[in-house]
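One protein chain is absent from this view; the other protein chains keep their places.
Let's turn to chain A:
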Amino acid sequence: MLTKQIFKNNSHQWLLFGRDPEKPEKIIDSNQYMVKTETKALLMDPGGIELFPSMLANVIKQVPVEQVTHLFASHQDPDIISSLGLWDQALPEAQLHAPWLWEGFIRHFGMDNIDYVAIPDEGGELQLDLVQLQFVPAHYLHASGNFHVYDPQARILMSGDIGAALEPAEAPLVVDDFQDHIRKMQMFHQRWMPSNRAKDDWIERVSKLEIDMMCPQHGRIFEGDDVKRFLDWFSTLDVGTAIPRVQSA
C-alpha cells in the first residue's frame, strides 16, 4: 500500500494511504487519510476489513499505534469502516467520530472498547493539539447521515465519496486532466448520489471554504483550480438517475 504525504507544516501532516496492490481484485480501491499532530493522529475512513493488515502496517510506519487517538467514519459503508472490529482490538482507548444517525449500525462491525462520539447533524469540530478540524455536513451524499472533514490551516477538504472516481488501483493520485477525469466520475455521482437538493446544499456550504485540495475516498485528489472545476461541474450534474424522471404533461 502506498503512503503519500500530501501536506506538512509546523503543526501537522496529512498522509494518504491507498493504491494497495495486495487488495483483493473485486473490492473497490479506497483512499484512507491520516492527520498527524505532535501527540495525536486521526485516521479518516480507515477502510474495510480486507485492508486492515496493510493499513495497520502503513500506519505504524508513521506513528506508534497508541498515537492514533481518533478515528473518523464519514458514513456507515463497509469500505469506510468495516475494519472497526479490528481497530477496536488495536486501539482500545481511541474515539470514533461518526454520524449520530449510524451509531446503532456501525456498532454491528464490533466495537467493545472504542468510544463512539456521535456527530450531530449540524457538524462539529475536533481539536488535535494545535490543529482544529471541522466536520462538515454532507447528508445524503450519498448516505443519509454523512460528514466530510475540513482543515482550515491546510485548506484540505476530505470529501468522502464526493469527487470519487472509478478507475484502476494503479491510477495517479492527483487529477491531471479534469475534462478527461469527468468520464471516470460521472456515473459514480449520478448513480450513488440520490438528491439534487442535497448536492446544491453541499456545494453552497463548501463554496464558502478555502480549499487547496479536495481529497475523495476513491480515485484522485483535486488540486488548485480543479477544485472549483469540480464544484462547477457537479452543480450542473443531475443525480439520482436510477429513478426515471416523470415527464410533465
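By definition in this document, a residue touches a chain if its C-beta (ideal position, glycine included) is under 8 Å from a C-beta of that chain, and two chains touch if they have at least 3 such contacts; residues count from 1.
We adopt the following convention: contacts and distances are computed from a predicted model.
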| item | value |
| --- | --- |
| Complex member absent from the view - protein name from UniProt, among "Chemotaxis protein", "ABC transporter permease", "Transmembrane protein" or "Menaquinol:cytochrome c reductase iron-sulfur subunit" | "Chemotaxis protein" |
| Chain not shown: contacting residue from A:Asn31, A:Asn58 or A:Gln217 | A:Asn58 |
| Touching the absent chain when the full complex is considered, from A:Ile28, A:Ala90 or A:Leu166 | A:Ala90 |
| Touching residues on chain A - with respect to the absent chain | 52-54, 56-58, 60-66, 85-86, 89-92, 110 |
